[in-house]
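All protein chains but one are shown at their positions in the complex.
Coming up: chain A.
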């Protein structure tokens, strides 16, 4: 039996085989990943597996495909995103149609969610018994998109909330969930406000809202604008929403050909990606495009405690990298190899 187990394990390793950095078998001590950075790697197109890279807070320890290392199985196809709630990390595996739940400190598998979701995109927990998942449904069908409500005690979907098409990222504030409708394969221009199990209201924003941050009593929504190929190109914009009344208080437009992505915040400063540059904007007195601070085409961007973390997906068919910049000098201070298409950066503080 032991031999069989070993064989199975060996087979699993060989399937995901990577030439130079095969994972060392055997579970890690608990809390191996207590302090550090997780990078989720979507993995190659087609049938491959995505994985998670861990980099310790002091940058001395870098581990690839930690889910496989700890649990002896592949994570799945297109690792879209990850989020924490209490002790757990919820990893959304889009094309494998599942959410893997692991202990955020040991990365040991806890459970998974496979029913009540369809093309899941993002997870957001609100407290120890409730979480939300955005779902595209059939990407060709703009009428079947929904948000699943998950009971985090049983990890079962307890309700589904039909929403406008292309729901993606979520943020919470107070007892409300704000869902950005980027638009899936198309374009949308809405924020849904969910309270409990119902859509309480929707807020019209610019076209293609792709990222959001909360700052004080404001929600900043970065809208990419319609790309030129749609035949109806619209300018990228930054929309400021007053959370006390759910109204748009300000819209700051870029030029019509400018399509920003990756809004993130650290302290009072907002950062985003545009045409191969990272811009910095003061959230208290917004003026676009803001100051150019760093050059580079980045796939994901996160500002955190005075540093900017940015991923480079290269040609999307080979291992990417995570670059870390010091925001006081705007100089790169670290670079680490990641897996294929590093699409998410998360901090286990």
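The criterion applied here is as follows: contacts are C-beta pairs under 8 Å (C-beta built on N, C-alpha and C of every residue); 3 or more make two chains touch, one makes a residue touch a chain; residues count from 1.
Please note the rule applied: contacts and distances are computed from a predicted model.
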If you had to name the missing chain as UniProt does, which of "TonB-dependent receptor-like beta-barrel domain-containing protein", "RNA polymerase sigma-B factor", "TRAP transporter small permease protein" or "Sodium:solute symporter family protein" would it be? "TonB-dependent receptor-like beta-barrel domain-containing protein"
Using the definition of touch stated at the top, determine which of A:44, A:72, A:246 or A:296 touches the missing chain. A:44
Of the residues A:72, A:227 or A:296, I need the one that contacts the missing chain. A:227
Identify the residue among A:56, A:112, A:158 or A:261 that touches the chain left out of the display. A:261
Touch criterion as defined above, residue of A:112, A:202 or A:319 at the omitted chain: A:319
Cross-chain touch to the chain not pictured, restricted to A:76, A:125 or A:342, is A:76
One chain is left out of this view; which of A:96, A:234 or A:264 touches it in the full complex? A:96
Which chain A residues would touch the chain omitted from the figure, given the whole complex? 7-8, 11, 14-21, 44, 46-49, 74-77, 93, 95-97, 138-141, 224, 227-230, 259, 261, 275-276, 297, 313-319, 340
